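Only one protein chain is missing from this complex, and each of the others stays in its spot.
And now, subunit A:
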Amino acid sequence: MRHILAKSLAPTDGVRDYMAAQEKKSLLRFLTCGSVDDGKSTLIGRLLSDTKQIFEDQLAALERDSRKHGTTGDDIDFALLVDGLEAEREQGITIDVAYRFFATPKRKFIVADTPGHEQYTRNMATGASTADLAIVLIDARQGVLRQTRRHSIIASLLGIRHVVLAVNKIDLVGFDKAVFERIIEDYRQFSHKLGFETIVPIPMSARYGDNVTSRSDKTDWYSGPTLIEHLETVSVDEAAVELPFRFPVQYVNRPNLDFRGFAGTIASGSVSQGDEVVVAKSGKSSHVRRIVAHGGDLDQAVAGQAITLVLDDEVEVSRGNMLVSPAARPQVADQFAANIVWFDEHALLPGRSYILRTETDQTSATVTDLKYRVNVNDFAHEAAKSLEMNEVGICNLSTRAPIAFDTFGENRTTGAFILIDRITNATVGAGMLLHSLRRAENIHWQSLDVGKRGRADMKNQRSAVFWFTGLSGSGKSTIANLFEKKLFATGRHTYILDGDNVRHGLNRDLGFTDADRVENIRRVAEVARLMADAGLIVIVSFISPFSAERRMARELMADGEFVEVFVDTPFEECARRDPKGLYARALNGEIKNFTGVDSPYEAPENPEIHLRTLGKTAEEMVEALELWLNERDIAEDQYDSGGGI
C-alpha cells in the first residue's frame, strides 16, 4: 500500500480521493492457528513484509533481534516481528495473541497471530472470537496433529465458517504434490462435521514466500490462488443488518431530568425513527422518538453503530436488558443449554456458582448438568463429571435471573457469554448458547400468601442460617449441639443439618471428589434456604472447605440471614483429637481426598463469627453465638419498627 502510493500520489493532491477509496475497502479479520512450530508467526511476518508493511527502523530492529534470538540462521526470523513479549523471544514460542494490521489495494486486514501450545488455547480462542476466517497451518512433514483438530473445533464452535488450510514448509518435503493431497484428505475426513462453508488448501513456504503473495514456480501442479489472492477476494459477509433488530442496552444516559437515552451498539438489524421496539425481558412496547448522535439526530441506524435511543414512553429499561424488534423477539430464560470451552486450570464443576456475563448483562449461573465432553481427536461424546482446562463440552446451565438471548447459530453477538470465577475474577470459560430448556418456560414461581416473615413472627424469632465451617474434628458438631440446646431452652425453633447425617440420606449418592463436594454443599444450602423460609433458625455443620460454595450458600439467603461461623482449630490439634480415627487413616493413605491432608481447606477471610477454640470451652463459644444473635435481632427490630415486637 505505502510503496504503491509513494509512486502514485503527490503529497497533498488526491489525499481526499485516496481516503474516499480507503473508506470503501472491506475489512477481513482472520487468525492464524495450528500446532506449535507450524510457522504461524513466520507466515504473518512474511505477509507483512511482502505487502510492504514493515518500516525501515522496524526492519533494522528485526535484523538485530534475528542475530540475537533468531532460529533461522543468517536469514531474518520473521516470527520475531510478532512475538512481542520478552518471554516469547527468549523461548522462541508464541504465548499470547498478537494483533497486526495491514492493507492491500483491495482490502484491509486485522490478523490475530495465536499460540499453538495447548496450554495457551484460551489465547487462541481470544483471537478466534473476533475473526471471520481461520488460517489453519499444518507442517507438511507432520500432517494433521491433535492441536490442528482442537483449533479447528474451537474455530468452528466460535462461529468461523471459512478456513484456509495452509500446508506449510512444503519446501521441506520437496514440493511433493502427494504429501499435499494426503494432508487435504486427512483434514477433510475429520472436518466435514464442523460446518465450514469453505476450506481452501494452499501449499506454501512461509519462510521463502512460496504461494504467499506470489505464485511459486516450484509447485506447478497447484493451480489455486495464492494466500493473499484468496484473502483479498473471499466473501465472509454475515449481513448482521439482515437479522432482526437487537439492541443490548449498555448505559442509561441521563444528564438531566429532560433527557433519558439508552446507549448501546446495535447487535443486529436496523432501527428507524418511529419504529416500534419491545423491551425483551418485560415485553413492554414503545416507539423510537429519537436516534441521538453527536452532530445531529439520525433517521436510521444499522448493526455495528453505537447510538443512543430515546423512546416515546417512560418504560423501565436498564443495562442488561435489550430493545428488540416486536416481530421477532429473542428468548428469555433462566435455564438453557450451551457449548462451553473451558480456560481455567481449576476444572468446571457442575453445581459450582460462576458469574455469567453477556455483552451487557450479568447474573450468577451454575452448570446443572454436564451432558458430555467432546473428544478432540474423534469428536466422540464422552461422559464427564468435570471439564478440564482446554476441554469443550455441552452443558445445561441455570441462572439466578433470566437473560435475553438468541442462539449463537442465529446471532454471534447476542448468543455468546463468558463465565467468571467468583473469587479470582478470572475469565474461566466461554459459552455459545444452543437453546433454552423447556422447563424454564413451564415452571413459574408461585406467589404464596403466607411469607417468611409471618412464619418467623409466629415463632417469635427471625430466620437465620448459622453456617459452621472448619476441619473435621474442629468441634463443629459439639458446639452446634450445645447451641441448639440453648436456643431450644429459650423457646426458639431450630434445626441442625449435620454433614455426616445428610450423607446417610439426601446425599447418599455423593462421594468425596471436588465435584461431589460442591454438589453436597449446593443441596444442603438449598435445604437450609427452605428451612429459613419456614422461619427456622438453621444450624449447618459442614466442613465446607471451598470458599466458592460458602459464598454460593450466602447468596441464596436474604441479607443478614447468613452467619458464617469459622470453627478455627489448628490442623495439628484436630489430628491429635481425631474423635473418629479418620486422621490416622488419612495420613496412612487409607482415605483419599481428606480435607487438610490431601484436599485443601480454604479458611474464611471475613466470617461473621470467628471461634478460636484452643483453650476455650464449648460453653464460652456458644455464649459468643447467642450474644451475636441477640444483638442482630435487637438491631433489626429497631430498624424495622422503631421498637420491639
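Basically, a residue touches a chain if its C-beta (ideal position, glycine included) is under 8 Å from a C-beta of that chain, and two chains touch if they have at least 3 such contacts; residues count from 1.
Here is the rule we go by: contacts and distances are computed from a predicted model.
Remark: of the listed names "Beta-ketoacyl synthase", "Methyltransferase domain-containing protein", "Peptide ABC transporter ATP-binding protein" or "Sulfate adenylyltransferase subunit 2", the one matching the undisplayed chain in UniProt is "Sulfate adenylyltransferase subunit 2". In the complete complex, the hidden chain is touched by one of A:I160, A:V278, A:V324 or A:A430, namely A:A430.
Of the listed residues A:V236, A:A263 or A:I496, the one in contact with the hidden chain in the full complex is A:A263.
From the set A:K68, A:R146 or A:H381, the residue in touch with the chain omitted from the display is A:K68, counting the whole complex.
Touching the chain that is not shown, out of A:H230, A:R246, A:R357 or A:R462: A:R357 (per the contact rule at the top). The chain that is not drawn here is touched, among residues A:T126, A:N339, A:S353 or A:T366, by A:T126.
Panel shows subunit A; residues 1-2, 5-6, 9-13, 15-16, 18-19, 22-27, 55-58, 61, 64-65, 68, 81-87, 89, 95-101, 108, 110, 122-123, 125-126, 129-130, 241-242, 250-251, 253-255, 259, 261, 263-265, 270, 292-295, 300, 302, 304-306, 308, 319, 343, 355, 357-360, 412-413, 416-418, 420, 425-427, 430 of it touch the chain omitted from the view.
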